[in-house]
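Missing here is one protein chain; the remaining ones are kept as they sit in the complex.
As written, the chain order gives the labels A and B, with residue 1 at the start of each chain.
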Amino acid sequence: MATPKFQVGDKVRIKDRTTLFHTRTQKYIRKRVGTVVEHRPEWVIPEDEAWDRMETGRKEPFYVIRFKQTDLWPDYTGFAQDTLESEASESWLESVKG
Amino acid sequence: MSKIRYESVMTADRNLNPTEHEEYDSPYTIPNDRYAALTTVLHDVGGEPDFPQALYTKSEEEWEMNTYVTCECLGWRGAWNSEMRRRLENDLGKTQYYGFPYYGRWITGAARVLVDKGLITTDELGDKIDEIRARLEKK
């Protein structure tokens, strides 16, 4: 079990990597900054699983990331405290200073 | 498939084609922004503009429940996993992804994976479909 690189409370940015054919990283969270709120187990990453590499697939720590809705949508119509949570594997995340 | 059936299928198919033939009938070249738009992963719809719509609740039809169970059994016994199913739904392309009901996407993906992995052949599949259609229509 690899030690997770990010801790609860860390600010992270979702990378915007080119993804042809399939992805589990939604376009609306890409390049957005959120906060790690929970750890998940190590899972086989969907990039391997989606192409039948379940047994031999690469495993990574996964995280729950919480975003402020107003950071996701410039035209958000709700209230400032509204949030959204989604999960990401470690290779999709980069640290944000501060 | 008889000639008559072929013709009616082709008529239905033509009506599904994009109407902007000049732009979408295999152009010689396309700008990069159109490439980006056309390669956006199909199932990634979160946040796309849409209108409110009536939200129906209906119970599963028999073929829908059977599709769910058949697809899960294929996963259980190692023919695929559920992430492959979700990826194969994207592989359907926009016309079928939005044109089919939810479980229509599942069962088409199941057919595809069995063929791709060499577990069945396309002629076996086609013959089986014809056999079952004949059997059900006799009833």
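In this section, a residue touches a chain if its C-beta (ideal position, glycine included) is under 8 Å from a C-beta of that chain, and two chains touch if they have at least 3 such contacts.
In this section, contacts and distances are computed from a predicted model.
Participant: Hey, which one's the missing chain according to UniProt: "Glutathione import ATP-binding protein GsiA", "Sodium:solute symporter", "Thiocyanate hydrolase subunit gamma" or "Nitrogen regulatory protein P-II 1"?
Facilitator: Its UniProt record gives the name "Thiocyanate hydrolase subunit gamma".
Participant: Which residues does subunit A use to touch the chain missing from this display?
Facilitator: Within subunit A, the residues that touch the unshown chain are 24-26, 28, 40-41, 43, 46, 62, 64, 66, 69, 72-73, 76-79, 81-89.
Participant: Taking the full complex into account, what residues of subunit B touch the chain not shown?
Facilitator: Residues 2, 4-5, 7-9, 11-12, 43-58, 60, 62-63, 65-77, 79, 81-82, 85-86, 89, 98, 101-104, 107-108, 110-111, 114, 119-120, 124-125, 128-129, 132-133, 136-137 of subunit B touch the chain absent from view.
Convention: only the chains that are shown with their structure count from here on.
Participant: Would you mind pulling out the distance in Å between where the CA atoms of subunit A average out and where those of subunit B do?
Facilitator: Their C-alpha centroids are separated by 29 Å.
Participant: Taking the touch rule as given, give the residues of subunit A at its contact with subunit B in the complex, in rising order.
Facilitator: 19-24, 26-28, 46, 49-52, 54, 72-73
Participant: For the complex, which residues does subunit B have touching subunit A?
Facilitator: Residues of subunit B touching subunit A: 39-41, 44, 46-47, 80-81, 83-84, 86-87, 90-91.
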